[in-house]
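Please read through the structure below; I'll follow up with questions.
With one protein chain withheld, the remaining protein chains of the complex are depicted in position.
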Amino acid sequence: MNEILMQRLSWVAYRNRILNDDAIVLLPCGALEQHGPHLPLGTDALLSSAVAADVARQLDGIVAPAFSYGYKSQPKCGGGQHFCGTTSLDGNNLSQMTRDVIREFARHGVRRLALIDGHYENQWFLTEGIELAMRDLSMHGTRTPPLRVVRLEYWDFLTEATLAKVFPDGFPGYALEHAAVLETSMMLHYHPELVATDAIPDDGPADFPDYDSYPARTGWVPLSGVLSSARGASAEKGAWIASETAARIAAALRTEFADTARAKPQREAHA
Amino acid sequence: MNEILMQRLSWVAYRNRILNDDAIVLLPCGALEQHGPHLPLGTDALLSSAVAADVARQLDGIVAPAFSYGYKSQPKCGGGQHFCGTTSLDGNNLSQMTRDVIREFARHGVRRLALIDGHYENQWFLTEGIELAMRDLSMHGTRTPPLRVVRLEYWDFLTEATLAKVFPDGFPGYALEHAAVLETSMMLHYHPELVATDAIPDDGPADFPDYDSYPARTGWVPLSGVLSSARGASAEKGAWIASETAARIAAALRTEFADTARAKPQREAHA
Amino acid sequence: MNEILMQRLSWVAYRNRILNDDAIVLLPCGALEQHGPHLPLGTDALLSSAVAADVARQLDGIVAPAFSYGYKSQPKCGGGQHFCGTTSLDGNNLSQMTRDVIREFARHGVRRLALIDGHYENQWFLTEGIELAMRDLSMHGTRTPPLRVVRLEYWDFLTEATLAKVFPDGFPGYALEHAAVLETSMMLHYHPELVATDAIPDDGPADFPDYDSYPARTGWVPLSGVLSSARGASAEKGAWIASETAARIAAALRTEFADTARAKPQREAHA
Amino acid sequence: MNEILMQRLSWVAYRNRILNDDAIVLLPCGALEQHGPHLPLGTDALLSSAVAADVARQLDGIVAPAFSYGYKSQPKCGGGQHFCGTTSLDGNNLSQMTRDVIREFARHGVRRLALIDGHYENQWFLTEGIELAMRDLSMHGTRTPPLRVVRLEYWDFLTEATLAKVFPDGFPGYALEHAAVLETSMMLHYHPELVATDAIPDDGPADFPDYDSYPARTGWVPLSGVLSSARGASAEKGAWIASETAARIAAALRTEFADTARAKPQREAHA
Amino acid sequence: MNEILMQRLSWVAYRNRILNDDAIVLLPCGALEQHGPHLPLGTDALLSSAVAADVARQLDGIVAPAFSYGYKSQPKCGGGQHFCGTTSLDGNNLSQMTRDVIREFARHGVRRLALIDGHYENQWFLTEGIELAMRDLSMHGTRTPPLRVVRLEYWDFLTEATLAKVFPDGFPGYALEHAAVLETSMMLHYHPELVATDAIPDDGPADFPDYDSYPARTGWVPLSGVLSSARGASAEKGAWIASETAARIAAALRTEFADTARAKPQREAHA
Partner (left out) sequence: MNEILMQRLSWVAYRNRILNDDAIVLLPCGALEQHGPHLPLGTDALLSSAVAADVARQLDGIVAPAFSYGYKSQPKCGGGQHFCGTTSLDGNNLSQMTRDVIREFARHGVRRLALIDGHYENQWFLTEGIELAMRDLSMHGTRTPPLRVVRLEYWDFLTEATLAKVFPDGFPGYALEHAAVLETSMMLHYHPELVATDAIPDDGPADFPDYDSYPARTGWVPLSGVLSSARGASAEKGAWIASETAARIAAALRTEFADTARAKPQREAHA
């Protein structure tokens, strides 16, 4: 089995994986954000990295170092920026970092890149980073090898069947699934030592209006930061979720990247 | 012993560490950059994180998630941007990310922050990020708690005595110490499973002119990316280096932060 | 009845409305984007302006000039950037324009501002613009009058009862409602002369995968640009939608802004 | 007669106009700025839009949605930023928006674009936006169809003969023509319902020094915001001005764009 | 007589001039731009520096180092960017540099600053730089000493009487005065060794349309880069111009800065 973590590969090994094997590169995009009293601040980076690793194992891919800091937490989906510990980037800075990194992967000869987003608030700034990078690359004309970039939020790959199993009383919707059953179950599966099960609060479900309001109405958000209770979480559910998510993402990427085969091995002039 | 990794702390635990214990926060700043055929691409992030963790253990501090991507590699100190695998940020983007993160730590109530830089090329863009954040914070006037920020490159804390032990034939200077004896020894100490000892090249020492030239003169740089040979590296040397570096950084921070004691516990309105 | 359009008010009249009446300001945020062969490019700006005007009439508010250009169209919600006529802004530029305008309203003495978004892709860049403006304003300290900003997407105010009436065969979800029944009905209500009823295509519903892919897979999108058919649209449905949307937004703003009453009339030094 | 307003055209109709008819696109550039107690805040956008529409009728052109917000008002030409209601953008943000929009028109296949500026302070930031867009487009090399962009201030097209008729006592110069005879006459012609004739102040002519001073010397500017009196304005004068301006702009564009004929119809791959 | 050039003062001497004498600081703003075959590329920086020095001598002021690079040359006022040797900055970069420098002068305790612009194209980007700096400074609240900034174009201080003497056949207007009689005469007065009198071309006056067109219509501009002939230039005329300009600027600044007297000497904490 090949090493899947890019930071653990030498450049020579990485180059072989990219230029000879046309390896898919997976970039986990997380955040440093409150996840209630029972989950750690790094939950989004930990989970997107874990999902990316599972996918990489199925696709013989490579996982690049995660984005550990993400866009600003919003009250209705992440609790908001008023929590101690939440450490966020301005939107444009996240987009620019994304742009830079994609441009570099293109230079390496990567042809298949997937951003595995684990922080809801990141989505549009990652999208803009991709858009800007694609515009840059199109300016290089034919000298640039074609690079295809996928961006996905991992929870979109859960089937209704699995949601029904995880939420026997009915799925309350993704909106309130912050530090709740889904994330807590996945953490119990991937990182059980980081879950303080007895600290899971009863808070929620939060009841938000149909709009956002600034400065943040902190009173909307439960004091714990949890938007709906994680009481129903279990490691077993986490295993179901993780297994299905990774399998369905791997299948999707296999299909999506099917037409980006490399015509012939291409090597950098220098190496 | 307290948990030292911020991403593994809940926001409640982190808040207690910051507001009650006035914990020092350490931010490792690395890169994703070629380090020869024998060291992994993530070397700078791995080493700055390892040093930060050792320092944190001595100071009961907290280690924030590392910056995994750094400023562009330069031929004379990192081999240059033409290597496959090196994945770098534009300087301003690194500065802006630094600025954002510092502003957030200040909001948390952090009063003592140290950036532990492990990638030579990062230094000035981290500095500018700090300068910009301090300007922002000064605009908030008296509402902002005083935050002191230290930036250091960890290798500057090695004594000449240790260098003499590590380099019995004479220290060739930091300029060529890229993927060479110092970094390789530290990796053998901290992450021996990631060092391909038998792939250590004999290259170098590189002989660079007194200027930089763009586009990069790739011919200046050994094909391996190593600027001087790592043949003399050993885990024992790594232990000496790691031990002295962490101890002397801890001592320096203890002194530097001595006058930033918190007058009285201060809590966020919300929590 | 007061004039509701800011561009039609003299500065003296506007000042009186703001400083004496504490008038709510509504800022419609649209786009210039393909909406199939039957709806005009300006649909999002026209609809958000129309909704804002209806709300303003109920609240005695003021409607600022719409943002006529919005963020880049995405295949899965707006058809994508490959259509001729779609004219979009980079995300940061939209955020910065939003930031500037909010800062100006704060200077005017506006205390209640609502962004009425009619283009799904705008949401996060408007959010970031608001966040940046609030940070700027907080730097001015006590000299700045408190400004509260609401951001909303108008369709979020439709009740399930109305959706059931509009979609007797079941609501297909907002995801595919681009140039489809909702927007077409509203246009038939507000601007019937701009709807080419006989050009409504049968396309759709589009069937998108669970991820986004760049460069855009134009083949995913019906040639017409319509993501699901607008065949079921009618002016009567448009009237139901418009009426409920405006009423429920007005009610929400009335509640949300209840605690931002002006203590005493405050006048600019100059005027 | 073709529809001239781009926001009222479907993308299919717009595409036909651009790719088959090589239609000229006109982009009105206004502001939201005090114009005395007798003219509305939107005067610059209203007038540049009206002129653009008249020109479009003569050239069978298309009018894009106006820029409703412009660069910061300056005391000596627009009264200054201290007036309530004036709502302006930072210069770079206006330039970037201009750049984005031009890049999009180029993508559509537009070959003839004219910015019709109605706000004096916009001029240089529009210019920079055009310069930046042209640089971007030149990077795309031969894949980009040639786009020619004209930028004009509409008042520069008045002849001395007309000025003599409008100002029988002598033209005081454009510098003080803010909310004065020219603009008021044009508003009486195009939008008489928006002119509060009996609120026209007697202020002015303002007497400014030969320099600008910051922070704004608000005492330089008449309290009304009018830099010279609009007493001599009339709808008849407005008709003369409007007629000459549109006719001479149309003639100039016809000449200027004569050499940008499209060699052969070119269609987007997708449509 | 005090040294007037800031770059020749020690920081101690400069501090005394600012904090004890409340010295006015003058910042010349030039360009590196073609000025025909007879004048040097640095003409705008040389002339604005010379005028600033003359003014400084009359006001006991200080001249900061000139901005040697300015905004992009435009065909109708500077010949355009297509000339070899013209070396220009993007508008925002010029604004940001201006902003930085003003913020620094404010930190020094400077209360009276005048930008002496000698390059027509600079005007609005300097203005924006001043606006941005004033906004920054206003955020620092009462801790920042009040700074007043004047921006002027030096040629605006010529009286009609002098213009009549310089142009006995009638003044053709400033529009075409690029590398023509005014600038050439001033260079003959200040830097006669840099004027190639026998290379003065007969070109012009150029006849431009009432609009600008991009990409630049280089055919509009005489091959020499001179917009109207400098044949009538003389050192004597230059002396008249220089003398009047400096005297009238000095008088204006004396008046404008009269109300910015320093209440009491204020010293930096450190020094």
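Going by the order they are written in, the chains are A, B, C, D and E; count residues from 1 in each one.
The criterion applied here is as follows: a residue touches a chain if its C-beta (ideal position, glycine included) is under 8 Å from a C-beta of that chain, and two chains touch if they have at least 3 such contacts.
Quantities reported herein were computed from a predicted structural model and do not represent experimental measurements.
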Chain not shown: contacting residue from B:69, B:83, B:105 or B:157: B:157
Residue touching the undisplayed chain, where the options are E:57, E:108 or E:135: E:108
Contact set of chain B toward the excluded chain (per top definition): 71-72, 74, 81, 90-92, 95, 114, 121, 123-125, 127-128, 130-132, 134, 138, 148-152, 156-157, 209-215, 248, 252, 256
Residues from chain E at the interface with the omitted partner, ascending: 5-12, 14-15, 18-19, 32, 34-42, 45-46, 64-66, 68-69, 82-90, 92-93, 96-97, 100-101, 104-105, 107-109, 194, 196, 199, 218, 223, 225, 268, 270-271
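Just so it is clear, only the chains that are shown with their structure count from here on.
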Cα-centroid distance, chain A relative to chain D, in whole angstrom: 46
Chain E: positions in contact with at least two other chains: 138-139, 141
